[in-house]
Structure formats: C-alpha cells, structure tokens
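Missing here is one protein chain; the remaining ones are kept as they sit in the complex.
By letter and in written order, the chains are A and B; residue numbering begins at 1 in each of them.
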Amino acid sequence: MTTFLQRLYLGLVGLFLSLPLIVVAGVSVNEKQTLAFPPQGFSLSWYGEIFANPEWRNALLASITLAAVSAALALAIALPLAWFLWRRHAPWANIFQLLGIAPFTLPPVITALGLLTFWATTGFYGQPWTAAISHAIFFVTLPLVTLSLGFSSIDRSLVEAAATMGADDRTIFRTVVLPLILPYLVSGYAFAFVLSLNEYIVAYMTVGFTMETLPIKIFNALRYGYTPTMASVTILFVAIAALIFGLVARFGDLPKLLGAMANTDKQ
Amino acid sequence: MRREAPQRLADYGPLLFPAGMLIVFFVIPFATMIAVSFFQRDPAGFYSTAFVFDNYARFLSLFFGKVLGFSLFLAVTVAICCVVIAVPFTYLLSRARRRTQVLWLVALLSVLSLSEVIIGFAWSTLFSRTAGITNLLVAIGLMSEPVALNPSFGAVLTAMVYQALPYTVLVLYPALVRLDPTLTEAARTLGASPVKSFFTVVVPALRNTIVATLIMVFIFALGSYLLPQILGRPQHWTLSVLITDQAIYQSNMPFAAAMAVFLVLVTLGLVGLTLIATRKGEAA
C-alpha cells in the first residue's frame, strides 16, 4: 500500500513535469499552423522549419556558437582557479571562488544589468563577443563547482607518488591530474553549454538588439502570435538537454556530481 | 601532496587569468552598476555622472512598494510550494535504486535547464483555450466548453513552481542522500509507520536544510523575469521585470541600477541567513 502511494506521488510529480512538454510535443506535429491539442493531423514539417527558415536557422546557429564559445571560456576560467585552490594553501584566494559562484547565485537580472552598464560604459554594447564573455562569467559557477568536486576527489597521495617517481609539477598535471579530472571537465562544459543555450535575460540585455539567440527569437515571435516552430524548437531543446545530461550520466557519475558523495565513499 | 602556500611569484601564475576575468567582467561591472545607481538619467544617452539619491528616493513610492511587495510574496509562495512538494519527492528519490535516481536526475536537469521562454510558452499552450488542459476536462464532461486559464496569478504561480521545482529537488538531494537510512529504520523498529517516521524523524533532522532550501528557492524565484510577463497581467510583474523595463525600454539606467542594488541587498541578506541556518545545522 505504501509503495503504491509512493509510486503515485512520484508519478504525479513526473506528470506535472512532463505535462507541458507532452502538450507542446503534440502541438508541434499539427499539420496546419494552428495551436491545437490533441494535434490535428500529423506532420514533422515544423521541425524541418527550424533548419529551412533562415531566421530560425540563424538563431539556432547563434545559440550553439554562443554556448560552445562561452562554455569553453567558462572552463578556461574555472580550471586554473579550481586547480590553484586545490594545489595551494592560500585562504585569501577563496575570494575568487566566491566571485565565481556569485553571478549564478544572485538573481540573473542583476548580473545582466551589471554587464549591460559595463558594456555600455566601455562602448562595446551590442558586439556579439560581449555575449560570449557575459555568458562565460554568468555560468563559470558550473564548471567551477564540478571541477572543485573533481579535484577534491583526487587522492593527494597519487600526486606524491608521481613526484617520487620523478615527475615534476607540469608532468604530474599532464599525466595524472588531467586524466582524472577529465570527466568533471566534460560535465562542467556540458552544464555550461546547455544552460547557455537556454539563457535569455543576460543575452537579451547585452546583445538583444543586434543578435538573436533562440530563446530571444522565441520570445520575440511569441509577441507577434503563435507559430508551431516554437513548439518544435522547444522539443528540440529538451531533446538536446536530455541527450547531453544522459551522456554525462552514462560516462560520469551523475549522483556524485550532484553532491551525493555517500555513494562513492564505498570505493 | 601537502597544500603549500605559494613560494614564488610564478606559483600565482594559474590565478592570473581567472582572477583577471572575474575582476574585469564581474567586479567592475558590479561596481559600475552601483556607481550608476547614483547617476542622473540622460535622455540623450545612457546617463550622466552625478551623485544623487533621487533614484533611491523614487523607489520609495507606493507603486514600487507594491511591486516589491508582490515580488516578495510571489517568491515566498513559490518557495513554500516547491519545498512542500520537493521534500517528500526527494526523500523517495534518494531511497530509490541508483538507476532510477540517474533517470530522474537526467529528467530534472533537462527541465531545470529549460529556458524561461520555453517554460512560459509551454504553459501558455497548456493554459490556452484551443490546446489547453480545459479541453481534457471538456472531453470527460467536467466542463461545457474550453476556456483560457491565462493570464492569471494561478498561471504565473504554476509555471514558476514548475521552473523552481527541479532546482529545489537538486538543492535538497545531497542532504537527503546522505541522511542515515538507519534513522528511519530505528524509528520503524520503535513502532512508527513509514509516514509517521518521515514526519517525526526525516523532517526534523532536515530542519536546517529545509530552511536553507526555502531561502535559496526564494532567491531563485525572485530572479524570474519572463514568466510573469508571458503568463500574467501587468499587476503580476515583478521587480526583475521592472528593472529590465527601466533599463531597456525607458532607458533609465540609473533607476534600474538603484532597483538592482536594492535587490542585491535583499538577496545578500537572505544568503547570510542561509549561511547562519546551515552553520547552526552543522553545530547541532
């Protein structure tokens, strides 16, 4: 009886989380340009529209480029910082850890407005590359957290062992630390990539008038009414996110990444 | 490897790029924003340099008081709804098999990463007259004809709970996974039913975690910006919406900055509370 209730509860939450997506998935295969559920007819043409229509295609391309570049930049900031904090005893350097976590913790509108004033003041407002830097700063938290976790899970005696066998700091980093940190590097990149892909307000406030990312495109389109391409893009994005997190789970330890150290203590 | 203090200047090398990036592109913009909040609006450009408190004074009006009040009320309601739903859910999740957990985590992360735009669009579809949930109710005979459920407060609240729920679960998850399962087992051997042991053992043991989660979800909900616009009426707009509106459409950056600074102060105060709550939790 209790297991039935437990399943029911999990099922209800699952339904709540999936219901909007089910409806949107249904809407996305409508044959005509109508907002109807259950769908009338069946057609995948609205998925083709994402790639066929230059506006949607450009937005998708812009979003993927922005996500790829900003996630790489976020990683480039997070990796040396996390390594330094792990390798050295320098309590004051924790301030940078804090600075790396702050943009993501504060309401996003604050980071967005700060960057908007900054780009406006420096005269770079609207340049596409400012969005990449803005997103890198906004999402640096994610690789920083996964990498810090990754470093803390490396047994320090591995590093000492490498040193006794004749490896200097650089060699140790290349032959021991980097291979062990790789899963965390990849998942940090994946988290930043997916979130950047979906981010609206920072992108909007920094480059909203010169560049259309997909979320901006959807919102702009939403103002002028409904088009089923929004639905197909939504489903595409959910699929991308599920695929990427699925891969992270397949090749990494997702429960551990999300803080469940208890599972790995047994090793 | 012992963590040594940096010996030579070169040892600080790795810090150079991250520190530079964070200072130039986070600390300086942040400081700029604070500075701008004391500047004067310049209709011709962004702003002109000055040192006035006008922007803060303007904020103390009935209108903005109402907006602030509504923003806080909305965020509190969202936080409470999320925690009430998420605590039992996460508890059950943390006791599930590892495979099941991983599947749920992938699903939660996918929903969490969804753009606010997409969530707003999905729920506006679900609440619409032509494709919405009311069609289902009509089909089973509970309603005579489908209606639109948005814009409304209920629509805003539902979508925001939807947005914040995965976040809430993921914040609670580490604490619940680490919760000693023998605690509830002990309660069971002492005669408590599963439901009773959940409320008499798990919830009290997690009191501090729950308080901290409430505050974190509150901050998360405070940042919601698009959902009130897509699913609500103007009276459902939050401080985040107003800040953007002032900055982009009214071109009043100093006023937007002043509101943002205020929002930071509220947030920081709450983060402080979170730290105190969790610190106490560790001591207990």
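By definition in this document, a residue touches a chain if its C-beta (ideal position, glycine included) is under 8 Å from a C-beta of that chain, and two chains touch if they have at least 3 such contacts.
Just so we're on the same page, contacts and distances are computed from a predicted model.
Undergrad: From the list "Cysteine desulfurase", "Putative spermidine/putrescine transport system ATP-binding protein", "Nitrate reductase subunit beta" or "Fe-S metabolism protein SufE", give the UniProt name belonging to the chain omitted from this structure.
TA: Per the UniProt record, the undisplayed chain of the complex is "Putative spermidine/putrescine transport system ATP-binding protein".
Undergrad: Among A:Ala90, A:Leu158, A:Val186 or A:Ala242, which one is in touch with the chain left out?
TA: Checking each option in A:Ala90, A:Leu158, A:Val186 or A:Ala242, the one touching the absent chain turns out to be A:Leu158.
Undergrad: With the full complex in mind, choose from A:Gln40, A:Asn94, A:Thr122 or A:Thr171 the residue touching the hidden chain.
TA: Considering all chains, including the one not shown, the answer is A:Thr171.
Undergrad: Write the list of subunit A residues that the hidden chain touches.
TA: Residues touching the hidden chain, for subunit A, are 155, 157-158, 160-168, 171, 175-176, 179-180.
Heads up, the rule we're going with is that only the chains that are shown with their structure count from here on.
Undergrad: Taking each chain's centre as the mean position of its Cα atoms, how many Å separate subunit A from subunit B?
TA: A distance of 16 Å separates the two centres.
Undergrad: Could you pull out which subunit A residues touch subunit B in their complex?
TA: On the subunit A side, the touching residues are 2, 6, 9-10, 13-14, 16-21, 23-24, 26-27, 34-37, 76-78, 80-81, 83-84, 86-90, 93, 96, 99-100, 102-103, 105-118, 120-121, 133-134, 136-137, 140, 156-157, 159-160, 163, 194-195, 197-201, 204-205, 208, 214-216, 218-219, 222, 230-231, 233-234, 237-238, 241-242, 245-246, 249, 254-255, 258-263.
Undergrad: Which part of subunit B faces subunit A closely enough to touch in the complex?
TA: Answer in residue numbers: 1-6, 11, 14-19, 21-23, 25-30, 32-33, 36, 46, 85, 88-89, 92-94, 98, 101-102, 105-111, 113-126, 128, 130-133, 135, 162, 165-166, 170, 173-174, 177-178, 194-195, 219, 222-223, 225-226, 230, 240, 243-244, 247-248, 253, 256-257, 260, 263-264, 267, 271.
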